[in-house]
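Heads up, the thing below is written out as structure tokens.
Of the protein chains in this complex, one is absent; all others appear in place.
Letters A, B and C name the chains as they come in the text, with residue numbers starting at 1 for each one.
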């Protein structure tokens, strides 16, 4: 699908917002690709990201997928708007076993209020990529609410304001 | 629902496994309750757990919910078994705004192969608790595979071994 | 949770809308309970509702759960509004084996735009009830669009209008 971003400056807006996410910094996630309707986030392996078997925790996989989908939606909206995750569903289909995880999200449908993204996370090991997670995410667009630290959303789309 | 754990020592087994999760340590999550079919994990607020608006990242919320559900299922199985997440779905229904998040998971149905848990995450602010996430999770039971670092699952339930 | 419906006439509005659903009539579903934030739909067993093993088809289970959740949300909104399903997730946890299915849905969170419901479907056999499905559903509220056959929504919440 081809998308026309409402804000030509979308990429720097996404990068600035990503840089404000303490969580992404904590886990060492990197913004790899920012295109209209498509964002890729990478997560290099670290021992402190793992679950009890030594693989990257499923919650880490979900976290980078959630961020990638949110920013994929964010690329398409005007400069004065915010995006919040309504819900997502993730299937963990293989162990997150590799030197890095690559979460790729794409907008599948966008509307005035809601946007639907799909995502896929792959584990890259010795140069070979294996899909380890698949998912679908619903996001809500808050018009007229710039994505800044000062913003205090009245809710993640369910409480209005 | 009342559950009878197969292993009387289930609580120490859960605590030992939780302690091996680098991810839980990194984010500062604490195991608060371990009962048959029911586990609670708490996450005190830290600035490095946040998304771009200053609330705790939805992926953090998902991560503690995922772990709580996994361990809720784990309480019911024999000592020589492992549990892996097949998939989960989470609705983020309010901002994770508070001094701490409390993820509570309960087993709803358990079988020879699969277990279904539901979870709820609340944000506690000035002593008042607000539900910020709801979800459902499917887990798979791997019999005869102790939950140790040496374990190398051939997959998260989809590849067998 | 206690809810205050915006329209005192909510029950007759729900019953009239249900009566317009050709699908509910085709499968023989009945509206059993209509309370603020809570709706129950029942489906008596018929051989023409089954899958290949002779149990009621999982899609039938999903259909009555979807309708029950939609109407649970609908009870809380003004007379001039509509509700559309954004998405749902359902776990089929036991065969739908019984003389009737009972789908019970409850509103868990409601906001200006979105409402989240949870549902449970039980199969009743020889007077004994067994949970056969669990789920979570997201719905969108369209203000100022009465729920009538003339209404032509531009979309199920993702396209606006």
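The working rule: a contact is a pair of C-beta atoms (placed from the backbone, for glycine too) under 8 Å apart; a residue touches a chain by one contact, two chains touch by 3 or more.
If you're wondering where the values come from, they're calculated on a predicted model, not measured in any experiment.
In the whole complex the chain that is left out makes contact with A, B, C. The chain omitted from view is touched by exactly one of B:42, B:66 or B:87, namely B:87.
Across the entire complex, the residue among C:72, C:86 or C:116 in touch with the chain not shown is C:86.
Think of the hidden chain as still there; on chain A it touches residues 89, 91, 93-94, 108-109, 116, 118, 131, 134-136, 138. Remark: the residues of chain B touching the chain excluded from display are 86-87, 89, 109-116, 136, 138, 140, 155, 157-161.
In the full complex, chain C makes contact with the omitted chain through residues 17-18, 20-27, 46-54, 56-60, 62-64, 66-67, 82, 84-95, 132, 147-149, 151-153, 155-156, 158-159.
The definition used in the following text is that only the chains that are shown with their structure count from here on.
Between chain B and chain C, the superposing rotation on Cα atoms measures out at 180°, rounded to the nearest 5. Each chain gets one centre point, the mean of its Cα atoms, and the points for chain A and chain B are 22 Å apart. The geometric centre of chain B is 29 Å away from that of chain C, both derived from CA atoms. A separation of 31 Å divides the Cα centre of chain A from that of chain C. Residue positions of chain C touching 2 or more other chains: 89, 109, 116, 136, 138.
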